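Mind having a look at this structure? Questions to follow.
Only a single protein chain was left out; the remaining protein chains are all shown in position.
All chains are identified by letter, namely A and B, in their written order; residue positions are counted from 1 within each chain.
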Amino acid sequence: MTRTTPAAEREGFLAWLGAPERRGPLLVAPAIAVLFVMNIFPLLWSFGLSFFNYRANRQREPDFVGLRNFERVLTDDDVWERFQTTALIVGSSVLLQLVVGFLLAMLFARQFPLRRLLMMLVLTPMMLSFVSVGVFFKLYYEPTFGLLSWFVNLFHDGSFALLATPEGALAGIILADAWMWSPFVMLLVLAGLVSVPKYLYEAAEIDRASAWRRFRTITFPYIKSLLLLAVLFRTIETFKIFDIIYIITEGGPGTATETIAVNVYRLAFQNFRTSQSTALGYIILFIVIVLTNLYLYSVNRRTQEAI
Amino acid sequence: MARRFDIGTAGWGRSALAFVVGLVYFFPVLWIILTAFKTRPDALAIPPKLFFTPTLDNFRSVFFRTSSSGDSSQATDFVLYFFNSIFIAGTAVLLAVIIGTLAAYAFSRHPLRGNDTYLFIILTTRMMPPIIVIIPIFLMFRVTGLAGGYWGILLLYTAFNIPFSIWLVKSFFDELNPEIEDAARMNGASDWRVFFGVCIPQILAGLAATFVFGLILTWNEFLFALLLTGVETRTVPVAMARTLGGEVGADYGLLAAIVTLFLIPIFFVTFLLQNQLLRGVTFGTVKK
Partner (left out) sequence: MSIELRGATKRYGSLTAVDAIDLDIEDGQVLCLLGPSGCGKTTTLRMIAGLERCDEGDIRIGGRRVNDLAARERDVAMSFQFYALYPSLTVAENLVFPLHAEGLSRAEIETKLAAVAQVLQLEPILERKPGQLAEGEKQRVAVGRSIIRDPTCFLFDEPLSRLDVQLRETMRGEIKEVLQGLSRPTVIVTHDQLEALTMADRIAVMRDGRIEQVDTPATVFGRPANLFVAGFIGTPQMNLLPAVLDGPGEGGRGTFRIEGGQSLSLDIGAGLAELPSGAEVVLGIRPRNLEILSEAAADSLSSTIDLIEPMGAETLAHLNDGEHDIRVVTDWRTSLAEGERVHARFPPGSTHVFHGERLLGSAGEGRA
């Protein structure tokens, strides 16, 4: 049934809608709506869920258990071990990414023939999906067919099974992750290097500054905040990684490479301890939020300091 | 007069070094691409074969499946998966950029009280581990019938890309010179005209960067796609994982072919918009 709206009334609503004060909120509304439905709402739901003992594979009604899930998680030694593993992987990988990324940026900070093409080559790791990287790095690490063992065999007898030992497995994962994301750090640092005004270097040349002093006084301040950004962003992301680890080592051998994220997945989809997994998930979220705050703070400082 | 931000030139020596480095980085990827052209024995050969007779069989297998008797072949659904990936990622990121641009404009030009707080909250949605929301979303989708269809995953991916779009596009808007908009308004342009005719054209490159960046992030997404797409809407990463699992020895040739094909569009788009990407990565805090 159509209702003809008198023109004035229609105009009134549209006018109200289009008024300048409402303009801002109106434009933001679609975004907020989507985010709310897809992110905030599920977030709240699962937060609530963590206070129950919901198990996804059982049909019965979940009981309210208060903070028991959180308690259980926090007092679980295994969980702390997972945190340690996670810290180790995240720390090593991010450090490696920083160093290599920085060196790459220094390399690409000048214009030279074929620069564009070569930079694309270096950027390709980032473009692969985690699954692809996982699958093929697993192949490379394979003792019988893998490239790595073949290479090692050139110098050393016997097959080399990188993933058989905990240290090896950790190294394998760290290597894969660092390989994938050091180009990202490179991009960040490069953006900083490239934005340094040329005349500052000229002034330093006139002032007869040594290379080290030049770096310390001019270059480093420009990339300092970007490096920090890189560290925080990569830390947060590496914290969350799951696919690569799961595919390459499945958290093994044993639990040597099982990070928190993998643990959560295992809890949720293999043990079906849904609520427990969400509790753990929320602890992760808390850590991530703290890190994000730091990240935002540094971004803000960066924009204010923009020289 | 020399440009202020000239990065200076270096010679072929540096090219050589960069070539070596680039090769080292690219090598694992190169190997994948090579494997795509290898027969099964070649792919797993020890010592690893750098030179071999290439075959297109793997690529053929991606698209066609020969029946066990060997004489008839049937198209696989790979074209569908490919299409799904392109369609879903492309549409979702596009939507996100559009919605994000509107919101970014509001945050930039009509700032509200607590602007920063809203922006922070928006950003946190990006930062949380997927695991936390996957169950509720899965249940939500099942209840509303969105699971397995296009709309559900599209909406989800759009939500993924919105925070980042808003942040990035807002930084672009912030950089615009408001005097141009004022001048347009004084010439009688309505606010819509100012938005579409003055602001958007200036940040077109930035929007392109935002789009590419979002595309890269969404293209390879696996976890949510795994749980929320159905047979019709499956994306390539999921299809790849399915090819992997359930077989005794993975057919690396086939997998390599898939990865290679999947890499091409992203590689292409990145190459075209290399410069804008630099900007996107730093969230617009560095001017070039």
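Note that in this section contacts are C-beta pairs under 8 Å (C-beta built on N, C-alpha and C of every residue); 3 or more make two chains touch, one makes a residue touch a chain.
It should be emphasised that the depicted structure is a prediction, and the values quoted were computed from it without experimental measurement.
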| item | value |
| --- | --- |
| Among A:79, A:95 or A:209, the residue in touch with the chain that has been omitted | A:209 |
| Contact partner of the left-out chain, one of A:84, A:144, A:165 or A:217 | A:217 |
| Absent chain, residues of chain A that touch it | 197, 199-200, 202-210, 213, 217-218, 221, 305, 307 |
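Here is the rule we use: only the chains that are shown with their structure count from here on.
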| item | value |
| --- | --- |
| Distance between chain centroids, defined by C-alpha means - chain A, chain B (Å) | 15 |
| Parts of chain A lying in touch with chain B, wherever the complex brings them together | 20, 23-28, 30-32, 34-35, 37-43, 45-46, 49, 56, 104, 107-116, 118-132, 135-137, 139-140, 144-145, 147, 150, 179, 183-184, 187-188, 190-199, 225-226, 229, 236, 239-240, 242-243, 261, 264-265, 268, 274, 277-278, 281-282, 284-285, 288-289, 291-292, 296, 299, 302-303, 306 |
| Chain B residues touching chain A - in the complex, by the definition given at the top | 2-12, 14-15, 17-19, 21-23, 25-26, 28-29, 31-32, 44, 46-48, 99-100, 102-103, 105-107, 109-112, 118, 120, 122-125, 127-137, 140, 155-156, 158-159, 162-163, 166, 191, 216, 219-223, 237, 240-241, 244, 250, 252, 255-256, 259, 262-263, 266-267, 270-271, 274, 277-279, 281-283, 285-288 |
